[in-house]
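One chain of protein is taken out of this complex; the other chains stay put.
Then we have subunit A:
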Amino acid sequence: MLVSFVHLLLLFSWSWRTLASHEQLVGDFFSKSTSNHTNNWAVLVCSSRYWFNYRHMANALGMYRTVKRLGIPDSNIILMLADDAACNSRNKFPGSVYANPGRGLDLYGDNIEVDYRGYEVTVENFIRVLTGRMEPSVPRSKRLLTDANSNVFVYMTGHGGNEFLKFQDNEEISAFDIADAFEQMWQKKRYNEIFFMIDTCQANTMYTKFYSPNILATGSAKLDQNSYSYENDNDLGVHIIDRYTHYVLEYMERINKTSHQTMRDLFDSYDPVKISSDPGVRADLFRRPLDEVLITDFFGGVAQVEVQESTTPFSGADGPESVPAADTRPRVAATAFTTETGVQDESWRTMRTWGGVVLLGALVGWVGSRTV
């Protein structure tokens, strides 16, 4: 009785220790970088419509392409566009949207997924997307299904002013609305960190009203300042991208999934002379120092991965015979197939199958001998 109690105590302490060491292992894994997000989402909003706002469409599509290139899948991107530029009857190159004057790169292509198009791009839908308060009938592709470990990149572009942004030429969203929406997201644990980028006239006023933690914001122009477009394309006849977004995208072209460039580098690359306006950054709500925040923490879908040596019995294509002799022990002790009891199981199994075959043969032989 005492012996069994001691055994129980030992077992308990062993399991407690292994559990604690599991926590340690998992904690180490996630503390490799200062960010502890596990998934990335992007909400890209172009709030203008009509042909002459071609550049806002190109802004949003350029961001969309960058974000996809760096690894966020379509299922994690909410793209809100009026989507009336590519197939506009005034588009001399139908089915395409270009963002540089030489028309080198078609941003529209045949592989984009617009979640809210045309008249669905409204203030109400934008706030519903952020807060997640939707009709049950809204499909999954239109929902922002973030959780407490999601990093969300929110990009907005269009015509704006002092603490407002114009939506589709008939309504507007104010900085207070967005701030309240973000607070709702914080209360409902719908984000880990938010990176808010906005490219409109007087853009920096839009992020002045945020009050929720873990939000990093940047805008293209300060109060009483306009944001300007980059260049006109002579064949299309409209301005095709805005300066701020153009220079940001130009910077992003140098980033790939494995870059260690930080937000500090991005913000340092801002050149108010080239952009023709004063971009701003708001980092007081953000808990991490900017030189530790990777660009891919928000723009990319990079996840923490650790590749282990194969430790399951399926390591060889031919079965157990080709399991390498130098089989590394599993990093975390609680794996289903431990190698110690594997050999015992296998020999028991061989005995069972041979026993079965022998019994079957004996039965057939006995019946045969009885007959003949």
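Definition applied: a contact is a pair of C-beta atoms (placed from the backbone, for glycine too) under 8 Å apart; a residue touches a chain by one contact, two chains touch by 3 or more; residues count from 1.
Here, contacts and distances are computed from a predicted model.
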Hidden chain of the complex, named as in its UniProt record, picked from "Immediate early response 2b", "EF-hand domain-containing protein", "GPI transamidase subunit PIG-U" or "beta-fructofuranosidase": "GPI transamidase subunit PIG-U"
Residue among A:22, A:92, A:189 or A:352 touching the omitted chain: A:352
Full-complex contact with the absent chain, from A:25, A:87, A:105 or A:360: A:360
For subunit A, residues in touch with the removed chain: 313-314, 319-320, 337, 342, 345-346, 349, 352-357, 359-360, 363-364, 367-368, 370-371
